[in-house]
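Note that one protein chain of the assembly has been removed; the remaining protein chains are unaltered in position.
== chain A ==
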Amino acid sequence: MTGQTLIHLQDVSKRFVKGKDTITIFDHLGLSIPAGDFVAVMGPSGSGKTTLLNLLGGIDQPTEGSITFDGGRVDTLTEGQLARWRAHNVGFIFQFYNLMPTLSAARNVELPLLLTSFGRAERKRRVEAALSLVGLAERADHYPREMSGGQQQRVAIARALISDPKLLLCDEPTGDLDRTTADEILAMLRLLNQEMGKTIVMVTHDPEAAKYARRTLHLDKGRFTERELVA
């Protein structure tokens, strides 16, 4: 079920200066994502998918326009405020998992909790719960190098979920996985959306992956060209 607008982009422009050239990625882009939505963003390379994800996740700021999240402006926050905002509201899932190689699965999942005031016991409880949720409770002490790609991505999902964010941003989450494993991961994301109400925005090149989303947005040259409801 989707609800009221969680994230809203209004007249967002994004430009990069590269040498003497100014590259426009978005020009007055608008987008609304309701809470509980699961959106797949597709498009050719260079269409602005990742930049859109960066803007939604508060790791990049628009050149013009406004971004609101849960009714509050995000684009006006300072770097420090954005870091706090990300820690509380956004979970990130990357294509190449981006786990810390020096930490075990449990420690990787625990990382975001270092930014909270939870005590050791509470952190441990939450880590165990998150790892159980992704089916990796028995691999808690394993290091990333000791796990398969699919297992690492599940650890990354547990890490993204641990601080209970409203928004999950996934950048090609199955791009490095075989079909079977990719389907397992995508099914897990759909479950998180349907059962836990997480709002998910997923960038993907894979039409099969996009089928797991409620709707798909096609991005080309900085503009949405087509909106398609899947679920």
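We take it that a residue touches a chain if its C-beta (ideal position, glycine included) is under 8 Å from a C-beta of that chain, and two chains touch if they have at least 3 such contacts; residues count from 1.
In this text, contacts and distances are computed from a predicted model.
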Notebook entry, point to check: Which listed name, "Heme exporter protein C", "Spore coat protein CotJC", "Cytochrome o ubiquinol oxidase subunit I" or "ABC transporter permease", is the one UniProt assigns to the chain that has been left out?
Noted result: "ABC transporter permease"
Next item on the list: Write down which of A:Phe69, A:Phe92 or A:Tyr212 is the residue touching the left-out chain.
Entry: A:Phe92
Note to self: Which candidate, A:Thr50, A:Ser66, A:Thr181 or A:Gln194, sits in contact with the chain we can't see?
What the structure shows: A:Thr50
Next item on the list: Can you work out which residue in A:Thr102, A:Ser117 or A:Thr180 touches the chain that's missing from view?
Entry: A:Thr102
Notebook entry, point to check: Contacts of chain A with the missing chain: which residues?
Noted result: 16, 50-51, 53-54, 57, 59-60, 79-80, 83-88, 92, 94, 98, 100-103, 107, 110-112, 114-115, 123, 159, 171
